[in-house]
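Heads up, one of the protein chains got dropped from this complex, but the rest are sitting where they should.
In this document, chain identifiers A and B correspond to the written order of the chains, with residue numbering beginning at 1 in each.
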Amino acid sequence: MEILLVILVGVLYTAGVYMVLRRSILKFIIGIIFMSNATNLLVFLASGIVAGKPAFVDETVQNASKIADPLPQALVLTAVVIGFGLVVFALALKLKFFETTGTDDLDQLKKTDN
Amino acid sequence: MNSIILQLAAKYVRFLLIFFAFVALLRGHNYPGGGFIGGLLATLAIVYYSYAFDWRSVQKKLFMKPQGYVAVGLLMILLSFSPSLIQDETLMKGIWVSIPFGLLGQLKLGTPLLFDLGVFMTVIGVTLLFFFTLTKRR
Partner (left out) sequence: MAIALPILFPFLLILILVVVKSNRASQLIAVSGSAALVLIAIYLFFEVKSHGILTLDMGGWPSPMAITLVVDYLSVLMLIVSAIIVFVISIYAIYFLPGQHKSTKFYVFFFALAMGVNGAFITGDVFNLYVWFEVILISSFVLIIMGNSKEQLEGGIKYMALNLIGSLLFLAGLGLLYGKTGTLNMAHLAQILRAEEQSVLINSSTALFFIAFGIKAAVFPLFFWLPASYHTPNITISALFAGLLTKVGVYALIRFFTLFFVQDQTFWLNMLLVVAGFTMVAGGMAASAHYDVRRILSYHIISQIGYMIMGLAIFTPLAIAGAIFFMMHNMIAKTNTFLIAGIIHKIKGTFYLKDIGGLLNQSPFLAVLFIIPAFALVGVPPLSGFFAKFILVKAGIESKDYIIVAVAVFTAMLTLYSMIKIWNEAFLKEDPNDNQSQSKVVKLGFMHFLPSVILGLVSIFLGLFAATVFDFTTQAANQLIDPEAYINSVLNYTMP
């Protein structure tokens, strides 16, 4: 299970980096989505994945090995929400930019440099 | 869109989704669910309805603008801090009261529930705002 997830994280990062390096803004945002999902999975993986165990138990369960660590779940949930908000903002920005300038090409974005 | 099947379905699915939104909201303290997921489900109901019908009729049913939902939600979150301040506890400490209901058991109410409700409202407002900004239906 873990080795599969490790491979998945790698694949997602690869795809994300590839997309980020494309010229289109939309593809850039898709790349960011890939990379943010890969990062969320990475956080989950790094803090240890256990299968089929609850994160919250009542007082009757004494054995700590019977539960999953709730903190990474909370972290990832928060990170997912934040990532969601950022991506929506990026999309709205892209939409606005496209309406104003009519271009989706990152190579056209040279006006504010140097 | 003007599909009679979608419109008919939307009328009933709406109630179902909002019902499950509240189920998710209320079971969320110790089990999967909570304000965020409940809020997303409720937004789903509204968005589904607005696809079936036009946006104007949805707007009438919403009582207030999406920004209003955000404001109310944030206010609830802030209010949920106040009991812990009054009782001189540390910030965000959960404070619970139990209301006995005779044979039915007892109803436990607490500041985490108010906090979750605040998140619920905020999520509805923010997601609707996202949705209508991106689809230009404002």
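The rule is short, and it goes like this: contacts are C-beta pairs under 8 Å (C-beta built on N, C-alpha and C of every residue); 3 or more make two chains touch, one makes a residue touch a chain.
Because the structure is predicted, anything quoted here is derived from the model rather than measured.
Chemist: Would you mind spotting which of B:A10, B:I37, B:V70 or B:L128 touches the chain that isn't drawn?
Modeler: In the full complex, the listed residue that touches the missing chain is B:V70.
Chemist: Of A:G10, A:P54 or A:G85, which sits in contact with the chain we cannot see?
Modeler: A:G85
Chemist: Name, in rising order, the residues on chain A that touch the hidden chain in the full complex.
Modeler: Those residues of chain A that touch the unshown chain are 20, 25, 28, 32, 35-36, 39-40, 42-48, 71-72, 75, 78-79, 82, 85-86, 89-90, 93-94, 96-97, 100-101, 109, 111-114.
Chemist: Please output the residues of chain B touching the missing chain, sorted low to high.
Modeler: Within chain B, the residues that touch the unshown chain are 67, 70-71, 74-75, 78, 81, 84-85, 89-94.
Everything below uses one rule, namely that only the chains that are shown with their structure count from here on.
Chemist: Distance between chain A and chain B based on Cα centroids, please, to the nearest Å.
Modeler: 25
Chemist: Give every residue of chain B touching chain A within the complex, in rising order.
Modeler: 30-31, 36, 126, 130, 133-134
Chemist: Note which residues of chain A are touching chain B in the complex, please.
Modeler: Listed in rising order, the residues are 56, 77, 81, 85, 88, 91-92, 95.
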